[in-house]
Every structure is written in structure tokens, then in C-alpha cells.
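Excluded from the complex is one protein chain; the other protein chains are retained at their positions.
For reference, chains read A and B in written order, and residue numbers begin at 1 within each chain.
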Amino acid sequence: MEQLLINGLIAGSLAALIAGGLALVYGVLGIFNLALGQMVLLGGYAVWWLHQSVGLTLPVSIVGGLLMAGGLTWVTFEVFIAPFYKRHRFLPLVTTIALGMILDAAMLLFFEARPRSILSNGKNIMDIGGVRLSVEQVYLVVLTVLLLCVFAYVLHSTPFGRRIRAVVQHSHAAMSLGIRASVLHRVIFILSGVLAACGGIFIGIDQNLTPVLAFPITIKAYAAIIAGGKGNFWGAIVCAYLIALLEQLVIGIEWFGRFYIPAGYQQSVALLFIIVFLLCRPSGLFSFKNRTA
Amino acid sequence: MGFLSIREVSLAIQGHMILDHVSFDVNQGEVVGLIGPNGSGKTTLFNLLSGFLAPTGGSIHFRGSDITNCSPSVRAQKGIGRVFQNFGIFRDMTLEENILVALEALPHEQKKLLGDMKFLVHRTLAMVGLEKSAKKKAGALSGGQMRLLEIARTLKCGKDLFLLDEPTAGVSPKMTGQVSGLIAELKREGKTVLIIEHDLPFIGRICDRVIVLDVGKVVLEGTPDEVKQSKELQEIYFGADPTT
Partner (left out) sequence: MKRLLSFLSCVAVLSGCTGGGSSDGTDPIKVGYLGPLTGEATSYGMDTLNGVKIAVEDINAEGGINGRKIELIAEDGRCTGTDAAGAAQKLIHVDKVSVIIGGQCSGETLAAAPIAEAAKVVMMSPLSSSPDVTNAGDFIFRDYPNDALKTKAMANYFKEKGYTRVVLITENTDFAMAFRNSLKENTGADNFVLDEVVEPGTKDYRSLLTRLKGKEFDVFFPNGQTSATVAAMIEQFREQGFLQPMVSHDVAQDKSLLDLAPKASKGMHAINVPEVSVDSAFGSKFLSKFGDAQASLAFAAHAHDAMRVLAAAMKEVGTDSMKIRDYLYALKGHDGVVGRFRFDKNGDVVGIPYVLYEVKDGAWGKVADIPVD
């Protein structure tokens, strides 16, 4: 059981990184970015390339990879989002699908189809009271939680974070106060790209990178933000962990001491989660009625 | 040219004239009421003034400079403040943060003149009697309190022109008095105010001048008394055969 919780924590940390950025983008711009999974993978590949091919040290590669991811997301915003999202918020849905296909092909071209792992030597396993996990996983989970803490601080205790929250909650009012929403839109989109790249690095270290992972990643992130409530950053994070934990429990537990659920159903958990939420709480897990007329 | 001058402003959306060559001036320090039935284009005009929409024709000048093509945030920094019909407050932020974020968004040179932000936040909340709820989420306030908070915030952010969209909507009768008191305060401070309002007695109490809008056109302009007695207004609001 402890092992399942730890497994959920590992998988959840990965999902949280990706879903968090997506929630911000959805909350602020109201748009769907369907090339998210590809951005995740590109971040991982960039670090793999810098570390394994160029030969930089891992920390330098990670910083470099994140910078590259940030740059790429910026270009993405200017070319695929900015010209469209003010006309209709569904237009980026189409343009980002196109972008996703372009990136899929680009990854095959530059990184080939063979799987890549960022670390060349295997993992160092440890055993803590019957729970087994690798040193790398401990790092990844701790860094993710740290990153989320930094985000929490920025979002809730700095002028910049206040501005973001203001734009999320009432963009017209924020603009009428002199907040430059268009600049914030760019910053937030780039931030989501960088967070996604962190997810890619996570995958590249904990598992391995293959160019076709993108779509399932996107789906899971969307499950988390739908369940977490529209544009609710913390809701999305909590739901990402929740879905990951459920996925582990569903197949890891001997239900009622009698049977196991076949592993093939594991991936349906996220989708089932969306459906249940849309039926029971369409506005998400973390939206409370606080409107008084 | 007035403090705010609107010249031949039109807006056509898919062939429909939402606003049709609207022109009027507002002088500095004046409180002007904007009335008209639903769908007459009042809020649309506000959206053109705040920069959320771009007119398909005409121009808007504020303090002598053309702002027709400025972004909302630039207009805000030039001194145009807006109070929204659906409450322009940030519900998931505390009252304190609601004021703070507005102060922080001011242009640099103005921010330098503010002095201690904490103190200013406290004073702004105290002005509308909400200082005790400083740490509460704004979403927990009553409609009247939200409106007071929003007006006080706009007032303390050094705005010179106020666009108030139905400040009494969603406000209990008890609080309406407080809201109009606050608007009177704006007037005393020499601010220029443009109000959209359905409550005609309310308009009569506080406005210097009233502009009547119908189907996207200015149909009437005058003092509250003149407008109240005119036949046109009766027709617009109650049809050709008035029962009162």
C-alpha cells in the first residue's frame, strides 16, 4: 500500500507539472493548447540532446533545455496563438493541433524514433521500510514540490502573482486598472511551456522519451484541469495527484480481496474522471458557490 | 474640446449599427448620467471608452489627446477608471489584495507619490468601512460592499474619469444611499463621472446633466429635470401611451 502511495506521488508529480501550466493558460487566455504533449517531449529531448550529444553537465543541460523550451513557446505564442485567440477562443484549438503535428514530425527528424533516456547510467535504487524507489525519483519529486512551492509564493505573495490572479479572475477589471494583459498572456504562456518542459525532463530521467508519448500526456493534463475547475491552478495540481494516485490504486489493489482490475483499464481512469466530473460537478472540484447578488 | 469628447462614434457588428454616430462632450468635474432602455448601447459605449472594443468610425479624445486606438491598460494609465455592472472585483483575492493590485498597476511616477502602500490600503478600506474585513476574500462580500470596494479602489488609484456601469444594480436599498454618498464624494473631489443607471430618482439626485440613448443614438440631452419632463423619455421607456 505504501508503495502504491509512493508510485502515485511520482506519477502525480509529473502530471502536476504539466497540468499546472495548462491551468494557468486556460484560466488567463481561455484557450486550449493541444500541442502541450509535444512541448513536454521537446523539453525532455532538448535536455537529452544537450547532455548526451553536446556533452554539457546535467544542471547546465537542464537550464539550457528550459531556456530553449521557453524560447520555443514564445515563438509558438506569436505564430500560432496571438494572431488567432482574440478572434475566437477555439481557433488556437485548431492551430495547436497543426503545431502538434509539425512538432511530431520535427522530433522524428531530429531525435529519431528510438527511445532516449537523459541519464546514461541506470538508477540507484533504495529501500525505505519496504518501499522501493530510486534516488533520482526522490530528487524529481522533491524538486517538483519545491517548484510548486516557489510558484505558490510568486502567485500569492508578489505583485506579479497578484497581477496574474487579477487577470485570471476578471480580465476586464484588471485591464481597467492598467494591468497590461497582453504582456501577462505571453509570460503565462511561456511559463506553461517551461513547466511542460520540466515534465519532459522528468519523463526523460525517470522513464524514457519516445516521440509518440505526446497525446496521452495532453489528455491527462486536460482531465486534471477539467476536474480542478476552469483555470484553477491549485485545483488542477491536486487533481493531477489525485488522478495519478487513482490510476495506481485501480490496478495495484486486490479489490475486495477477490480480483484485480485488468491493467489495460489503467489509462481509462483519467477519462472516466473527466466524465464523472462533467456529470456531477461541471464546474470542477474546487469551485464553491460564493456569489451573492 | 471637452475633457472627454466623443465624436461621431459608430460601431457596426455584422451589419447591425449598435452605435450610430454618437457625439457628446463631458466637461471636467461634471457628473453625467447615461440612460436609455436595455439594448440602447450604453454598456457598449462604455466598452468603447475603456478600450475593450474598437469603434468602426469616429474618434474619442480624452484630455485633448486621441485615445481611439489605445489599449485598455494605456487608457487606465491615462486616468480612465471603470466600475463594472457585474462587479469588477477579484473574488478569490482578499480585500487588501484587491486594493494592492490596483495601486501596483499605476505608472511608476504616480506610484512614487503614493507613500506607504499598507497605509493607503487601510485608508481606502476605512473610507468604505471595510477595514475590519481586510483579510477576507472579496467574494464573501455583499453586492453593496463589492460596489463600495470597487468605487473606493478606483477613486484611490488616481483616476480622473469614472465610468460607473449601474452602480446600484445588485445593491440593497439600504446600501444605495452609501453608494450615492460615495459618488457625491467623487464629485467633491473634482472627478468627472459618467454613470449608466436605470434608477431615475437616483440620477436626479446626483447628475448635472443627463444623456438619453436609444437604439444607438443620442436622442435627448439636458438637465435631469428637463429630461424627466420630456415626452420623448416617456415614450422610450413606457411606449407611446404613458400610464403614469
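Here is the rule we go by: a residue touches a chain if its C-beta (ideal position, glycine included) is under 8 Å from a C-beta of that chain, and two chains touch if they have at least 3 such contacts.
Nothing here was measured: the structure is a model prediction, and the numbers come from that model.
Visitor: Please identify which of the visible chains the hidden chain touches across the whole complex.
Guide: A
Visitor: Among A:Val75, A:Ile102 or A:Val183, exactly one should touch the missing chain; which is it?
Guide: A:Ile102
Visitor: Among A:Leu133, A:Ala181 or A:Ala196, which one touches the chain that has been omitted from the display?
Guide: Spelled out, the listed residue whose C-beta touches the missing chain is A:Leu133.
Visitor: For chain A, which positions touch the chain that isn't shown here?
Guide: 3-4, 7-8, 10-11, 101-102, 104-105, 108, 112-117, 120-123, 125, 127, 132-134, 203, 207-208, 210-213, 216, 247-249, 251-252, 254, 260, 262-264, 266-267
We adopt the following convention: only the chains that are shown with their structure count from here on.
Visitor: On a C-alpha centroid basis, what's the spacing between chain A and chain B, in Å?
Guide: The answer is 41 Å.
Visitor: Going by the contact rule at the top, pick out the chain A residues touching chain B in the complex.
Guide: Touching chain B from chain A are residues 159, 162-163, 165-166, 169-170, 172-182, 290-293.
Visitor: Which stretch or stretches of chain B touch chain A in the complex?
Guide: Contact set of chain B toward chain A: 50-52, 71-73, 76-77, 80-82, 84, 88-93, 97, 100-102, 104-107, 137, 139-143, 150, 153, 157, 170.
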